[in-house]
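Removed from the display is one protein chain of the complex; every other protein chain stays in position.
Up next is chain A:
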Amino acid sequence: MATLEVSGIRKSFGPTHVLHGIDLAVEDGEMIVIVGASGCGKSTLLRIVAGLETPSAGSIRIAGREVTALEPSERDIAMVFQNYALYPHMSVAQNMGYGLRIRGLPRPEVARRVREAAALLGIEALLERRPKQLSGGQRQRVAMGRAIVREPKLFLFDEPLSNLDAKLRVQMRAEIRRLQQRLGVTSLFVTHDQVEAMTLGDRLVVMHQGHAAQVATPMEIWAKPADTYVAGFIGSPAMNFLEGRLAEGGAAVELRAGPVIRFADGPRPGPDGLPLIIGIRPEHVILAADGLALALDLVEPLGSETVLHGSLADGEALVVKLAGMAPQDRTLWVALPPEMLHVFGREDGRRIEPLRAG
């Protein structure tokens, strides 16, 4: 159990810059999920924390100890790999006890701790088997067992659930979270799956092109995304983006699609005519008889709800999620509630907060 401080981590592979200065402070017992599309640098960051890659600049501190120059073996961490990386020539018990034996623990002590960890994970019956005799879910548990048996300062998870089928993934997700809370081990969890990220993390790090686009709790990220990337990445179906310009001295936006909407939470800084992006989640769009015309081109019924794809009068696409069954019309009349709008600058994509909270 320990804190983790990542400061100013940069990484380049030759001329390619993968990480552009990542800062992160993880508290004792916290579970941080690093989420992003493939190629955003999230796995590289995890591997740098593990010591499997050397950062080009910056430092890593685990429990206040500077570990940037240390080998993985000296960092007192455990990692669960995407392909589990079990030792194929060892039994489950040997796999789990390997790290302890390396540390020179006496045999009975190793056996005792392996049995305890196995009991915790419900794999006592598998201890004598080889990895190839196990199913995917069982291998996943063994990999977890190998991590927890060492009682490390830090758990690292590198997309550990992506090789499992959908049902097992949901089950293991809950199991990992329960286990982590019970053991109280500080954890970093890398995933590309936003649902995993939202459900597992105390806080999320949304990575985009080597930057940490936002570090916040899941609900904060959902409610107040820091930029258009985060806004579009978190939430399903993805947030709608409409072009507009600042109007009425900052108190309203004039959408390209027509209407002028006054901000519910106060005026935004900037001159009239400032190009904006207005975001609204599909589930926040409401039906309104006097609203905008939305010409539908695709209806996806999901049972409890319906996702409707269409375009506004100016050709901009808009996705709407409605509770219940799909309406039969080809045209829908919708409105965008002002209190549900997210305002971003069109130039840099950053969120623009109101001048005064209101």
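The rule is simple: contacts are C-beta pairs under 8 Å (C-beta built on N, C-alpha and C of every residue); 3 or more make two chains touch, one makes a residue touch a chain; residues count from 1.
We adopt the following convention: contacts and distances are computed from a predicted model.
From the set "Aspartyl/glutamyl-tRNA(Asn/Gln) amidotransferase subunit B", "Cytochrome oxidase maturation protein, cbb3-type", "(4Fe-4S) cluster-containing protein" or "sn-glycerol-3-phosphate transport system permease protein UgpA", the protein name that UniProt assigns to the chain left out of the figure is "sn-glycerol-3-phosphate transport system permease protein UgpA". In the complete complex, the residue from A:Ile48, A:Ile62, A:Ile77 or A:Ile352 that touches the missing chain is A:Ile77.
Interface residues of chain A with the unshown chain, by the touch rule above, are 50-52, 71-73, 75, 77-79, 81-83, 85-89, 98-99, 102-103, 130, 132, 146, 150.
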